[in-house]
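All protein chains of the complex are present and in place, except for one that has been dropped.
By letter and in written order, the chains are A and B; residue numbering begins at 1 in each of them.
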Amino acid sequence: MSVAAGARPLPRPRRGVLGTLAATDHKALGAGLFVTAFAFFLAAGVLALLMRSELAQPGMQIVSTQGYDELFTLHGSTMFYLFATPIAMAAGVYLVPLQIGAARLAAPRLALASWWMVIAGGLIMWMGFLTEQGAADVGWYAYVPLSDMPNSPSVGTDYWIVGVILAALAAIALSACILATIVKLRAPGMTMLRLPVFAWTMIVSCLMVVTAFPALVVAMALLLWQRQLGHVYTLPSGPIDYQHLFWFFGHPVVYVVFFPFVGAVAEAIATFSGRRWFGYRPFVLSLLAFAALSMSVWGHHMFTTDSVENRYFSLTSTALLVPAGVEYFDALATMCRGRIRLDQPALLFALGFLVLFAIGGTTGIFVGSPPLDYHVTDSYFIVAHFHYTLFGGSVMGLFSAIYLWWPKVTGTLLRRSLGVWHFWLTVVGMNLTFFPMFFLGWNGMPRRVADYPPSSGWQPLNVVASAGAWLIALSLLVFLANVAVSLRRRVPAGPNPWGAQTLEWATSSPPPRENFPDPLPPVRSYAPLLDLREEAA
Amino acid sequence: MVDTRHEYDRLAGLYLPIAAGVVLLVLVLVVGFAVRYRAGEEGAGRAPSRLASAPRAEALYVLALTAVAAFLLWRTFTVEARVDGAARARASVLVDVTAAKWHWTFAYPGAGIVVRGSDARRPTLVVPAGRAIGFRLASVDVIHAFWIPSRRFKRDATPGLPTRFTLVFPRTGTWPNGGECSEYCGLHHWQMRFDVRVVAPAAFAAWLRSGGTTVAGAAA
Partner (left out) sequence: MGPMRRPGVVVLVWAAFLGVLATVLWAVFGEVDYLSVLMPAFAVALAGLIALGGAGQARRAARRALEAQPDPDVSWPAVLAAIALALALLGLEVGTFLIFVAGGLGLLALGGLVREWRAERRAVAEPPGPPAPTAATARRAERGAR
């Protein structure tokens, strides 16, 4: 039972738009945070389009050098702090209570306050564009002494720091809520090893947030202090100390924004192959190892500083291929001898994830070797690497999640054929944009450059990359059109249109306020609904 | 003497084919399985397999992955020992590189030559071919990075933390924009470049003796 004896079922609220902004229902809250984060994704995407359009030709045609520096700073910052981390948390806030058979999220008001901290932090960060000296222009990682007052006196940089602190605190609070929910509110029979795969990926993400994000808060608070009062990041060790603090956060964050979408991809592959996820226990163990490793590799961002033990960080970075390999084994084994519904966009994005993330992951092993990193780090090669993992990985996984869970959240279906168009435009656009960057970096083009000399010969590949960026923009327009059409001419969806396997599909679409008004099905594994179907067959 | 480009090319020649092979394997398996096991018309076809674990196979696979990782690490540590170890060896030529917003300065302490970049022209790094050149890198303001792509090597210039490394330039020639700053350092970061000019050892010795004027365009 999901509702204890003696408690009353809560009435279905009529909240209105204003009420949704202050809702404590984890579903309204999760959806609101999701939409907020997606809006920041589109905003950061516009910045990227401006950058790519500028780089298509030598010379400054669209923005000034100062403007370009602000663009790449806000693009990276918005993507990490205001889009990717909040959207991962939003997926957890919405889905975790449903997947574990709970009626609510633990500490919902803390989660609600966190949503508003993301909104406030984002507005404050972007407010820099309205100031006289412009927004922050120190790069998303704001190395000291560049980000110190003598080198970056603009007030936009201070606003940026405040925005980052707010977003980081919000992420920590949201992670604490999700972890507490899993500890306290699991349905009877749902032991830890019967948690759905997505819930496990949320656990490791949230663990990394609460243990690694405080380093960011400290780094940023100290930076603010340094800028106002000095004497914090003093030479000779100050710049390296800052890098340790920052990258101790900065590496785990890329896994925080990756794991929930691995979980979504796993749920999609299992659902649309008609099989339960293969190798559950090795997968859980590999997630824990993956998360521990990801907190032990941060020095690989500092290989060229000659200030860290390169061999240790190379060891931990290369070791990542082991748990990553386990995940691929389980994904392929799940597909093997399944009945795969290839016409579904959720599955297509999941398969795209598998291939594109492989490019990102293998190039990650490449740069985990210090002698190789000495050439390609801080060049467009590394820009290509991390966009393959972040876009080819997290964003593809995000769209898999959207196509998978849209019916549950809205009670309607997205148009299938528009989804397939969206998928192919994304795959082509993404590869056109980022694959040439491997060659540009190898050939010597550094990153964060507003312009390049015509004699470099880099223009042709830059033109290809810029064309690809516009294709990505087109793919997003197709997606938004799909959303608009699907909300206007609604095709209703039942509780479980895909024949999926986990508890969120055992209630109506969308779920009522208390999530599970009827008794829950028995929980005997991580795929309770599949168990019922297989027993009946 | 350690040729960084040679070391890089050999190690990359190991890593890249493995990476490409893995990606190709994933692509073939994903597309292959998707097509081979795709659902037929509604109701037709076999039921999906119910097998959910293969612990022995997976354990063997993990061992194989660990072996691959160990192999890659062995090759990497070997190369890295050479590349980084070279810094500790004695070098026949010493160049002091100073990074500042937004110009490079090269000083040859033995000969008292200083080559300074300016807004008007990039500085030229003049080095002899086939010798181990010792570099001492420092920054006076923010973090910069000294990158010579043709040597496949870069090193950060962190204020307060001077660092040393050794490079070898096998062939003579001139590379305009052969060196770059690769750590974002502010407004003119993208313009902070230098030329590289590799000359025969005899010509280099003559250049040093002349106070840095005999090789055209090499003086500040």
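Convention: a contact is a pair of C-beta atoms (placed from the backbone, for glycine too) under 8 Å apart; a residue touches a chain by one contact, two chains touch by 3 or more.
Everything quoted here is computed from the prediction, not taken from an experiment.
In the complete complex, the hidden chain is touched by one of A:142, A:182 or A:372, namely A:182. Residue-wise, the contact with the chain that is not shown comes from A:192, picked out of A:46, A:192 or A:235.
Checked against the hidden chain, the listed residues A:43, A:149 or A:162 yield one contact partner: A:162.
For chain A, the list of residues touching the undisplayed chain reads 1-8, 10-11, 13-15, 19, 21-25, 102-104, 108-110, 112-117, 120-121, 124, 155, 158-159, 162, 165-166, 169, 179-180, 182-185, 188, 191-194, 203-204, 207, 210-212, 214-215, 224, 228, 240-241, 244-245, 248, 281, 285, 288-289, 291-293, 295-296, 299, 307-309, 311-312, 315-316.
We adopt the following convention: only the chains that are shown with their structure count from here on.
Look at where the CA atoms of chain A average out and do the same for chain B: the two points lie 30 Å apart.
Residue ranges on chain B touching chain A, taken from their complex, read 4, 7-8, 11-12, 15-16, 18-20, 22-23, 26-27, 29-31, 33-35, 37-40, 45-55, 58, 61-62, 65-66, 68-69, 72-73, 76-77, 79-80, 83-84, 101, 141-143, 145, 147, 149-150, 152-156, 158-161, 163, 165, 176-177, 180-190. By the touch criterion given at the top, residues 65-66, 69, 139, 143, 145-146, 151-152, 235-240, 273-282, 304-307, 310-311, 314-315, 318-319, 321-322, 325-326, 328-329, 332-333, 335-342, 351, 354-355, 358-359, 362-363, 365-366, 369-372, 374-375, 377-379, 443-444, 446-453, 455-456, 534, 537 of chain A touch chain B in their complex.
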